Each structure stands twice: as C-alpha cells, then as structure tokens.
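Heads up, one of the protein chains got dropped from this complex, but the rest are sitting where they should.
Here the chain labels run A and B in written order, and each chain numbers its own residues starting at 1.
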Amino acid sequence: MTYIGQGLGEAVRLLLQLDPAVLKVAWLTLQVSGLAALISVVLGVPLGCALATRRFRGRGALVSFVNVGMGMPPVVVGLLVSLLLWRYGPLGDWQLLYTPWAMVIAQVLIAAPIVASLSFSAIVSLDERLPLQLLALGASRLQADRLLIKEAKLGLLAAVIAGFGRAVSEVGASMMVGGNLKDETRVLTTATVLEVGKGNYELAISFGLILLVLVYLVVAVLTVLQQAGKRGCS
Amino acid sequence: MMAKAVELAGVRVARGERTVLAVEALAVEQGEMVAVVGPNGAGKSTLLAAIGLLLPVAAGQVRLFGEHDDPLALRRRCALVLQDGLFLTGSVRQNVALPLSLRGLRGAAAARKVGQALELFNLGHLAARPVQRLSGGERQRVNLARALVTDPEILLLDEPFSSLDKSARTHLLQELAAIIRQRGLTAFLVSHHFEEAAWFAERIVMLAEGRIVQQGTLAEVVGQPLNEAVARLVGYDNLLACTLAADKKTVLLGDKLPVAAAALPDGLAADRRICAFGAEAVQIGLLPSSACCALGEGVVKKIVPGIHGAIVQLDCGGVGLKARLSSGTRLDEGAKTPVWLQSGALRWVYGGTKGAE
Partner (left out) sequence: MKQKLWAGLAAICLAGALLLAGCGGQGAAKTEPANKDIILSTTTSTRDSGLLDALLPVFEQESGYKVKVIAVGTGQALKMGEQGEADVLLVHAPEAEKKVLATGAAVNRKLVMHNDFVFVGPKNDPSGIAKQPVDSALRNIAQAKETFVSRGDDSGTHKMELALWKKAGLQPEEGWYRSAGAGMGQTLKIADERQGYTLTDRATWLALQKNMTLTILVEGDPSLLNIYHVMEVNSEKFTKVNKAGAQAFSKFLLSSKGQQMIAEFGKDKYGQALFFADGGKTEADLGVK
C-alpha cells in the first residue's frame, strides 16, 4: 500500500507548511475538547470525591449511574443530545445544534462519568481511615476534602488525562450534533472520517497524525504535572 | 465545679442496621486517665471516635467540657492517635505542622510549636525526612508529636503501640504517661493488653459487643469481675462453674471437684456461681507452698513454656485446669501429679451489671 507512505509525506508537508485549513481544524479540536475536558473535570472530580468520602442516601444509585455513564455508547449520547437540541426538541429554542457548544455538551456527557469514576477510584485507593485521621487532626470537612484530593493527585491526574483523551477521540456523537460544518464544527476526528469517505486517504492520514501529535502534547504536559507531584515537594 | 471533660448520654452508634455501640452513660473528669479494654469488635475504636466527635451518633449526645454546640471547635481540642499513623506525603516537619495549619496557625509561631513537639519525642534529627522512610517506632513518635503539637486537652489513643515490639512499647508508654500527667490531659487508652491498660489508667472501662460490661478501678475489676467476659479479659486462667454438693458442705468445682465450702471466700450464692483463679493458684507436686486444698490427682495434658515458668494444662478428675509450673521443675506430658488449690486466690464472677451503669 503506497497510501501510507504518501499519506505520511502529505501529512508532514501540511504540518510544516502550517496549512491554514488544517490549523483551523486542529485549533477548533483543542478548543472544543479542551473545554469539554475542563468541564468534565470540574464536574467529575468533586463528584468522585463526594462518592468516595460521604455516606448519603442514594449514594449507591449515584455510583451505579456513573458506572452506566462510563459504559454508555457514545453514539447513543450523540443521539440523545440531538433529540434534545433539535428545533422541535425540548431545548430547540436554544439553537445549539450544529454549533461547537453542542459538541462540548456531548463530549462532557461522555467524558464526565469517566473522570468521576476514576477520581472515585483514586480517592478510594487511599487508606480508608485517612478521612477519619484528617478529621481527627482538626480538619473541617472541606479541609479534609482538599487534602485528600492533594494526596490522590496522581490518580486524579490520570482521570483528567483519560477525560481529555475520551473527549478528543469522539467521532460519532461529535458528527451527529455538530454536523461536521467546515470552519465551524469540523474537528480532527470528523475531518478524518470525511476525507476517508471521499477517498482522500493522504489527507485523512495527515489529520490522523496531527490528532496523535495533539493528544500526545496535551498528555505530555499533564504527565509532567503528575510526575512533579511525585517528588513530594509543594 | 469543673465541667466534666467527657459525658456520653444514651449514645448509640449504628453501622447500617447493626448497633455497634450503645453507651447509656459515661462520665470522665478532666485530667482522668481511662483505659478501654475488650475483645476484638467490642467497639473500642468506635467509642473513641464517638468521644472525639468523629462520627455521627444515631441517638444520644456527646458533650465535651459541658458543651456540644460547635463540633468542629470541640473536635479541635482533642487529638486521636491511631495504631498506624496515617500521614500525608511529605516530611516529618510538614506532617507535624499540619494540625496547626488546619487551625490557621502558620509561620514562626507554628514553627516554634513544631520544634517543641519534635523535641519532646527526640525527632529533631528526622525533621526533614519523608515520613515514608521511617521505621515503625519512629513513625509512632511522629504520630504522637503530631497529636500533641496543638496542646490538646483530650487525648484519644487507639492501640497506639500495638505494632511495636515490647521494649519500644514499654518505653514509649512510660514517656507518654509522664507527659499526660505533667500536662493534666484527659486521656483514653484502648489496649488489647490488660497489663498495659492496668498500668496506665486509674479507671478501666470494659467493653463487649458495644456495651460497657464493667467499669471501675483496677482492684474492683480484678477483684469482682462481673461476668466471664470480664474475667477472661482481666486474665484469669481458670473459670469454672460451681455447684453445691448434696451434703451442703462441699462445693463441686467444675461440677466435679469437691472442695470444702468453708474454704471458699463468701461461699456459694445464687449470683456467685462461677469462680475464677489464676494459674498461680494451682500448685502441683508433693509439697504445696501455702494453705491449700487438695484436689486429687491430675494428668498433665500439655506444657506451654514461658519466661515466668510454664503453664501446665491438667486434667484433674475430669476438669480442665491450668497451673503454673515453677522453672526448674521437670514434668512430662502424660505424667501424674498431685494438684493443690490456694483457695484464698479464688474470686467469684458476679452476675449482673454492677459498676457498669
């Protein structure tokens, strides 16, 4: 297959020339998935923490709900969000369909349960008496939570990395609610699918390669943060 | 009249459907040292956590220093020391400083207190070391330093020395007891080892299955154990049910061994049917050392060696007894030997709940 060789060559050429169309798609990918990952973390980490440290009625149900969310097929999420955002759907008046915001919503719904579940694991893997010990040292509930999060930093950063990875890899849902509109909602994943469908394999490979590079860079930054925490200085 | 340091009233702690702790009343004065003793699962740790306002109570009230309005503030006047110190990633100094920073105390004033606490337990040279790299004994010292750095008024010690070897344990316990007395702290010690508890505290609280079965001074608890559980906890080796023989002058130990009723303290009564005595009270050999009753001949079943002499398990007339064998005396399993009982060493186990409420 000569495609791979040609594809790689084309990809490198586009990257080096900083082709504006390609850059635009890459930047949009970073914006949409970065924002979705951020929101997922803001929602998911406190949720995972609360599930790990608090006992309250309905906790079991909420844990199951999060686990279901993790296993939910993303394409179903895309369908659900579409149904909500269609003109004649319940949220149709907000006119969010076929905008980047719709994609952010879908990606959050897909990534947040993963972040919550992994955060839960990270906190739960600490000694189970640690919350008690922190309270015994005079911490308020809030202070104890902050300390637990700090102590579970390694696991929590893994949760963030997983959340971002999930958000940025999403294709089906992003396509369904975004419409893959040129310059507006076309991101690296949907652009790759588009070019494959057209038979432009070289361009598809270059998008794929750029996506890999992008994900690698973000994960590398987060990993540096994670490992910095390991040295125990703060 | 100073408010009592700790008061529990009608306190019940539940885990799911089960009640794990039910204390009707417990009152401890300021400066008292209390030992909490009981078998595994008795609820000792739960009791300490309840006193320290660290868990929600399903019923009842816990008052510290007569107050109960601001749990956080009251909690901050206590300190809990667990069996294995749980620390956050960081150096010894950082961990000891944590309770202070939680209370908003930082900077030079905090550094001074941290230094004092470290000095108290000879940890100055370890201040910068990561906690993870300390030995068990050193970690417990840091644990104690961390507990005392905030000058708590109530100290809760949950088997703090269980994972240390005997000499380290004894040493630290003595140090700690001295500090507690010097500062006039109210202290609770949970221990598996009755001797430790007895040495440490003026008052002993015995817990079994979430309830207080007896509390009192050492003499009270040892002299008048209220039930078998307490007697076992206190360390009596032999516990035998007794009945009155047909002639009304002989008591049958273990329902089999006859002993003159007159030789027993207090005589047999409805609420005193179980007698308890230590292995020292049972003598074997030809010449008993002091006033004894003869129990007849016994067969040696098993010999368990120890530093104070071996414990010999005997079968005497169908009743299992434990005797102490003085070092130097040789005996083989299966040997037959006369058995004597120092009746003065007998104690009755009282039925009922005397001293517990």
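The definition used in the following text is that contacts are C-beta pairs under 8 Å (C-beta built on N, C-alpha and C of every residue); 3 or more make two chains touch, one makes a residue touch a chain.
The shown structure was predicted, so the numbers you read here are calculated from the model rather than taken from an experiment.
Note that the undisplayed chain, when the full complex is considered, contacts A. The chain that is not drawn here is touched, among residues A:8, A:23, A:38 or A:124, by A:38. Touching the chain that is not shown, out of A:4, A:68, A:181 or A:212: A:181 (per the contact rule at the top).
Summarising the interface, chain A meets the missing chain with residues 30-32, 34-35, 38, 86-88, 92, 95, 98-101, 104, 179-182, 184, 196-201, 221, 224-225, 228-229, 234.
The criterion applied here is as follows: only the chains that are shown with their structure count from here on.
Centre-to-centre spacing of chain A and chain B amounts to 54 Å, using the average Cα coordinate of each chain. Within the complex formed with chain A, the chain B residues making contact are 49, 52, 54-55, 72, 75-76, 78-80, 82, 86, 88-90, 98-99, 102-103, 130, 146, 150, 156. The residues of chain A lying in touch with chain B in their complex are 127, 129-130, 132-133, 135-140, 143, 147, 150-151, 232, 234.
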